[in-house]
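Of the protein chains in this complex, one is absent; all others appear in place.
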Amino acid sequence: MKTRIEFTRAPIAPPAPDFSTRELGARLEFFGIVRELEDGKKIPGLFYEAYEPMARSQLEKIFQELLAKHPCQEISFIHRLDFVPVGEASLFISVLSRHRQAALALMGELIDRLKADVPIWKHAKK
Amino acid sequence: MKTRIEFTRAPIAPPAPDFSTRELGARLEFFGIVRELEDGKKIPGLFYEAYEPMARSQLEKIFQELLAKHPCQEISFIHRLDFVPVGEASLFISVLSRHRQAALALMGELIDRLKADVPIWKHAKK
Amino acid sequence: MPVPITDVKITILTFAQTRTQLGFAEKTIECEPGETPREIFRRLAPQFDPGKIIRVAVNREYADWDQPIGEASELALIPPVSGG
Partner (left out) sequence: MPVPITDVKITILTFAQTRTQLGFAEKTIECEPGETPREIFRRLAPQFDPGKIIRVAVNREYADWDQPIGEASELALIPPVSGG
């Protein structure tokens, strides 16, 4: 089981997938993209801030909980911070697993948990 | 609503995402990868064949059914045919949507339907 | 005066294990519009039994083994699929 958490201030560059175990049949990737309308108003982008050490430990805990339910072999999590322009990714998650069902279930629950419990905030203004 | 279906004999090159509507908050990508063990035996890869015109019409029908349930803006579907070596993708699907839930639900159901009803077959030998 | 029954030309396609079972990938034959897929395959390959596993497609749509083919031009055997 490999997990990776990254916070970056640069555009997100998804990592190359590692299929070296040769037993991974499914790779699922999610990109969260900044949309042009926020609460009905046109915006140029969003600012993100994180309580980074706590966000990391929360994510690690959530990963372990979810991996116990949905067997997957690898999770990569990248969140961009500071200004993210409209049309660019603020979030990237990839999940590798033997079977697609575990990857899909884990991905859905991970994003739900992220949006409920991981100390990251977005703002229309800095 | 944009849909795209491609069958290719070359390695799968995922298309660049189009966020030109600027209202798409979620992009989900699935890669189905050929695993080294098939029925417990080590293989160098798998051969895929398709009844291509029927596979296309089945997929179009499935897309329309699923889009009516799960509002998404774009589906790209690429299936590789002939020999696909272990560790390479036989299948790529991307879904763009406003909200992640629709993309996740559509992706899960689309792969289930693919594996039940779309005339594509894999073989260990040519 | 009854209209004479005109035979229709139909292309038969086989895939995966049905290709091995029937020994051909594609064949064009003459059928009557009133014939069903089951009757056509019984005539074409008496030893072949689709059982409950092999489906049939008429003009690229899943069809009933016992429904007359009408003016269809393509008939295909669809063994259990395994794409993905």
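Lettered A, B and C in written order, each chain numbered from 1.
The rule is simple: contacts are C-beta pairs under 8 Å (C-beta built on N, C-alpha and C of every residue); 3 or more make two chains touch, one makes a residue touch a chain.
Bear in mind that the values here come from a model prediction, so they are computed numbers and not experimental data.
Considering the entire complex, the omitted chain makes contact with A. If you put the hidden chain back, the residue from A:Leu24, A:Val95 or A:Ile111 that touches it is A:Ile111. For chain A, the list of residues touching the undisplayed chain reads 32, 48-51, 53-55, 57, 79, 90-91, 111, 114-123.
What we mean here is this: only the chains that are shown with their structure count from here on.
Chain A and chain C, compared by their mean Cα positions, are separated by 49 Å. In chain A, no residue touches at least two other chains.
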